[in-house]
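Below is the structure I would like to discuss, written out as structure tokens.
Right, chain A next:
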Amino acid sequence: ADVSGKLVLYTSQPNQDAQQTVDAFMAKHPGVEVEWVRDGTTKIMAKLRAEFEAGAPKPDVLLIADMVTMESLKAEGRLMAHEDADISAYDPAIMDPGKTYFSTKLITTGIVYNTNAPMKPTSYKDLLKEEAKGKIAMPSPLTSGAATIHMTALTSNPELGWAYYEALFEQGANPQGGNGGTYKAVAGGEKLYGFVVDFLPIRSKLDGAPVEFVFPEEGVSAVTEPVGILSTAQNPDAAKAFVDFLLSAEGQQLAASQGYLAAHPDIAPPEGFPARDQIKLMEFDPAEALAKDQANKLKFSEIFGG
Partner candidate 1 sequence: MSIRLSSLCKSFGDHLALDHVSVEIETGEFFVVLGPSGCGKSTLLRCIAGLEAIDSGEIALGGQMMAGPRTFVPPERRNVGVVFQSYALWPHMSVEQNVAFPLETAGLARSETADQTAACLEMVELAPLAKRRPADLSGGQRQRVALARCLAQSARTILMDEPLANLDPHLRSAMEEELAEFHRKSGSTTIFITHDQREAMALADRIALMKDGKLLQVDAPDKLYSRPASEMAAQFIGRSTIVNATAMQVQNGRARVHWADQPIDVACPSSTRPGPVRLMIRPEHLKPADDGALASIVQRATYRGGYWEAHVRIERTSEEVLVNLATRAGSGDELHLFLDGGWVVPADGPL
Partner candidate 2 sequence: MRASFSAETVSLGLVVAGATLICGLPLLLLFKIGLTGTGGFTLTPLLEALNSRSVQQALWNSIESSTLSALCATVLGTALALIIGLTNVRAKGILVFLILLPMMIPPHVTAIAWIQALGPGSQVLQWFGIAPEIGSTHPLYSREGLVLLLTLQHSPLVFLLVRAALRSFPRELSDAARVCGSGASRMLWKITLPLLAPSLLAGFALSFVAALGNFGINAMLGIPARYTTLPVLVWRRLASFGPDVLPNVAVISVILAAVALLAILLQTGLQKRMRTALIGLPQDALALSLGKNRILIEALLWGFVAAVLVLPAASLLATALVKTYGLPLTWSTLTFENFAEVLWRQSVTVRAFANSSLIAGLAAIAIALVSLLLGYFLTHKRRNHRRAAAAAGAQAEIAFAVPGIVMSIAFILAFIRPLPIINVSLYGTLWIIFVAYVSCFLAIGLKPVTAAYLQIDGSLEEAAKVAGAGFGRRLRRIFAPMIAPAAASGAILVFLTAYNEITVSALLWSTGNETIGTTIFNYEDGGYTTLAAAMSTVVVLATICIMLAMNGLAQRAPAGTIPWRN
């Protein structure tokens, strides 16, 4: 197929990462000119929703944080299947069997703590100890996609369940904003412990920040930064080429070099991460998560208010 022309990408990757990704892709396909918009998932989705509403969605490709959102777009028929995509090497749990979206990396959520803290947690349950009372920060599932998935994963874990969230509330945990805020609360010492996505503390620790990231015994949840092609794409050929590029070894290597865990199991984790086989992912089914999404958020609101 003719891979050329303009490709519009909406992504929630951080700026620098997005730029590198696009640059690498264009180096490979000089005929394609990528026009990209980067923003937080919430804003990207708000923008996209408005464009849907106005009947003129602009992007060809969407590269956003989580599978649940992709699942909902798929359910609305907004995504195009890319039958030729090669996903044989990947864990099927993180790929859509209908081939409408494809995970590109693993951004896990685990525990972060300030190195000045008296206790070093190793399990989610450690946060229920007396030392952590009133000193826990976490992102709110109402604002953060990763936190939603983390909540879904923890509450579907039979050992933790909703009782765990209720216990967190008893501990004075106060879910607020997104991962950035949580990380800053811990790094800045306002709080000592928190749930946060892996790369923030792992990268900053290398720069000397007083934080430590823990992969708890129970495992971590992960958002997988899926990529999908919109059914309204103007340039499906280039879009498919872009997806193929992300799933290729080169694309995966790029993700690792940016400091993320690549979705491809054979790519070595970046500096600061444990070996790939030591990272345990908790069970997660995006379709089910989407179905229970409203109920879960309602339940969460009942516990924490707001």
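What we mean here is this: contacts are C-beta pairs under 8 Å (C-beta built on N, C-alpha and C of every residue); 3 or more make two chains touch, one makes a residue touch a chain; residues count from 1.
Keep in mind how these were chosen: all candidates are chains of the complex that A comes from, given by their letters.
On a predicted model such as this, the values are computed, not experimentally measured, just so you know.
This complex places one of the candidates 1 or 2 in contact with chain A: number 2. By the touch rule above, chain A contacts candidate 2 in their complex via residues 14-17, 35-43, 45-47, 49-51, 53-54, 56, 58, 68-69, 72, 76, 114, 116-117, 134-135, 140, 142-145, 174, 176-181, 183-184, 187-192, 199-200, 203-204, 207-211, 293-294, 297, 301, 304-306.
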